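Missing here is one protein chain; the remaining ones are kept as they sit in the complex.
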Amino acid sequence: MARLTANSYGKCDVRLTKVVRTGATHTLWELTASIILTGDFARIYTNGDNSPCIPTDTMKNTVYVLAKKNEFGSPEEFGVILASHFVGRFDHVESDEVSIAQKIWTRIPAGGRPHDHSFSSAGSGRRTCVVKKTRRGPPRVSGGLAGLEVIKTTGSGFSGFLKDEYTTLQETTDRILATSIDAAWDFLPSASPDYNAVFETAFRVIPETFATHESLSVQQTIYAMGEALLARVPDIATVSFTLPNQHRLPVNLSPFRLASENEIFVATSEPFGLIKGTVARE
Amino acid sequence: MARLTANSYGKCDVRLTKVVRTGATHTLWELTASIILTGDFARIYTNGDNSPCIPTDTMKNTVYVLAKKNEFGSPEEFGVILASHFVGRFDHVESDEVSIAQKIWTRIPAGGRPHDHSFSSAGSGRRTCVVKKTRRGPPRVSGGLAGLEVIKTTGSGFSGFLKDEYTTLQETTDRILATSIDAAWDFLPSASPDYNAVFETAFRVIPETFATHESLSVQQTIYAMGEALLARVPDIATVSFTLPNQHRLPVNLSPFRLASENEIFVATSEPFGLIKGTVARE
Amino acid sequence: MARLTANSYGKCDVRLTKVVRTGATHTLWELTASIILTGDFARIYTNGDNSPCIPTDTMKNTVYVLAKKNEFGSPEEFGVILASHFVGRFDHVESDEVSIAQKIWTRIPAGGRPHDHSFSSAGSGRRTCVVKKTRRGPPRVSGGLAGLEVIKTTGSGFSGFLKDEYTTLQETTDRILATSIDAAWDFLPSASPDYNAVFETAFRVIPETFATHESLSVQQTIYAMGEALLARVPDIATVSFTLPNQHRLPVNLSPFRLASENEIFVATSEPFGLIKGTVARE
Partner (left out) sequence: MARLTANSYGKCDVRLTKVVRTGATHTLWELTASIILTGDFARIYTNGDNSPCIPTDTMKNTVYVLAKKNEFGSPEEFGVILASHFVGRFDHVESDEVSIAQKIWTRIPAGGRPHDHSFSSAGSGRRTCVVKKTRRGPPRVSGGLAGLEVIKTTGSGFSGFLKDEYTTLQETTDRILATSIDAAWDFLPSASPDYNAVFETAFRVIPETFATHESLSVQQTIYAMGEALLARVPDIATVSFTLPNQHRLPVNLSPFRLASENEIFVATSEPFGLIKGTVARE
């Protein structure tokens, strides 16, 4: 009467710290990896037959072992190593998906120069990537960033929108725009991208476009950031953005006989707008 | 050179409290709703033309207005009202998706009976639903629950699993199993389900099955819960589960010359296993 | 030029799961313990002399070892065991403070009765205790609860308050009152309290008083809960409450030509009122 129609499993939030020592200068990787497998696992569910079950504890160990055995220069590279491992080793694994988030540390300035082995947190953004691997074909790699908090105090408006009897929002040509940018980009099949160069460009171009774009809506800002990224990184095929609109609402000061001069605002946690868009190279 | 290939937007985490007074006895709804629209919105992104843009602030207002204007007896019913509104009113909206989470309050016992208008939080679980509506066809409704925390101190094992040189996990026929259950169910096209009766059955049968099932794996427990739910609720077509394995690891007491007798454990936040499965009626 | 004028250290958030088997019926303890020591530790800071330093890792181990070696029937009892250990064993420890939070699990109903070994989360509240021990004198024990979420849809008002030119709040004799109760109680020096009986009474009387009290303010509700607890538990000397006012604001429906009938509200995360009060037995 019952049938298992879909299944997958894996290990989430494996926290890896790797220190690479090049003389006195250390490189620090702090990655959080999640691995999800699909494959011929149905009888684990239906028959209690664990023989095809790769324990998620083994997946965790594998992250540490592969991090030890392999040099890598980017989260994407490590993601490819991890994703290739499971489908490469186990015939009954049909596909796996590895998601990695990298904490971005920056060298602490000390004595006028970046310190060799001491770091502080660099802003709110994380570097992210997802690698999907099936039994056939090369791994599909996407790079990204998440949680990059930005705000602009002018150069943003929202007017000319559709109104009905439930609309109370006032039109404005000058508002605060605040958000936390998530972006993910795919590469052209023909590309051999330098993942770090791509990330660094994106991490610079996306907030710079946010800063300089005269925004008529969050939607338009997304498109402008997408256009700018495609223009600057020829290897990128598509880029997808997800941006919450983290409202800063003007405080009504009229009960206190004070003019509202676009000066005093309240930030609200919820509700929030959520705007998504994908921009592709034509 | 650039082209918008996908887009959607909406309002998230609209918090609605509705009090329904039936004489002295009050019914309390605390819902958090999110609305995502797709449709003919591209020129907002590409041209800065906001004329088709329904402000997310209007969506928020609409939640409150429709909650005021309509009686409803379940989150699913309110979800249908909301989801039907946007595609019904705006020709350029092609589909919308409304997700609702309900905080579950229980009446405080006072003077030997449940209180008329005072409530306390009832466990960790939330009631959830998702309603999707396109321009054509009826709304598609799924019910669910989320964050239902359960634990069993025996009646769970994990052995006979695949081993390779990266496996260090010991087999066990007696372990603690702890998880936080997320489940979502779809209905048969022919069904006219009583959403509340379905939820109450699921909210009872799922933890009861967790309790009594002799578990060989989280996967097998998922299948057992799915089978039990399908057996008890004829209107359900499929049910999907997502269960983190919230590990309780035996503490190694041998350095202290104490026997480990499956008695002392440490709970870990991460990493965690994540097991998914969908069970369908045949 | 510099001098160390205060110091303390310890281990926080040690997560302990203990299963006690009485035949087929299991008792489950899930405690999170924190230990803070004060004593003759200054030279660790000033001289890098670690000889008096009890590693926090040892404190963690001690939690597990003492949980294994000792039977206990309440978090307070285990707190006394833990707090007595450090000042009892190490002459240079002057005092320690042990804080424990217990996750409250309830037996899952199965087959018409509470299950032997399977549990679900019971509401939002946690049981808490703090035990302070100095070299001299008995341990000072306080019991408590935290995070007990309650809400009432009437039987609460707020009027007659002080007004100045910055006041815009409307008086009301009928509002929603929602909060998350934290309470901590101390015992009379002469008492030999049954910690579990006290907790169970508090966990019942406090929400019951919240439910039935006709509230003129959060402050008055605090006092009423304190009075009720003191009246019901002779061993308690004082009880302190901390209550956030988790506002439910009436939604202004007048732009939509709908009457506001104390029916539709929005819950806000912040800002929130915070009200504290201590009630003592005279």
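We call the chains A, B and C, going by the order they appear; numbering starts again at 1 in every chain.
Quick note on the criterion: a residue touches a chain if its C-beta (ideal position, glycine included) is under 8 Å from a C-beta of that chain, and two chains touch if they have at least 3 such contacts.
Note that the structure is predicted; figures quoted are calculated from it, not measured.
Q: Can you work out which residue in A:150, A:184, A:202 or A:243 touches the chain that's missing from view?
A: Final answer for the missing-chain contact: A:150.
Q: Among C:95, C:134, C:201 or C:220, single out the residue that touches the unshown chain.
A: The one listed residue touching the chain not shown is C:220.
Q: Tell me, which residues in subunit C touch the chain that this view leaves out?
A: Residues 1-15, 34, 36, 41, 44-46, 48-58, 60-62, 65, 89-90, 158-164, 166-169, 216-220, 222-223, 226-227, 230-231, 238, 240, 244-245, 270-282 of subunit C touch the chain that is not shown.
Q: In the whole complex, what residues of subunit B lie against the chain that is missing from view?
A: 165-166, 168, 255-256, 268-270
Q: Kindly note down the residues of subunit A that lie in touch with the hidden chain.
A: Looking at subunit A, the ones touching the missing chain are residues 15-21, 26, 28, 30, 61, 64-65, 67-69, 105-106, 108-111, 115, 117-125, 148-155, 176, 204, 207-208, 210-212, 248, 251, 253, 255-256, 258, 262-268.
The definition used in the following text is that only the chains that are shown with their structure count from here on.
Q: Averaged over CA atoms, how far is the centre of subunit A from the centre of subunit B? Could you give it in whole Å?
A: Computed value for the inter-centroid distance: 24 Å.
Q: Indicate the whole-number Å distance between the mean C-alpha point of subunit B and the mean C-alpha point of subunit C.
A: It comes to 29 Å between the two C-alpha centres.
Q: Rounded to a whole Å, what is the gap between the Cα centroids of subunit A and subunit C?
A: Centre-to-centre distance between subunit A and subunit C: 37 Å.
Q: Please output the residue numbers of subunit C that touch at least 2 other chains, ranges allowed.
A: Each of 255-256, 268 in subunit C touches at least two other chains.
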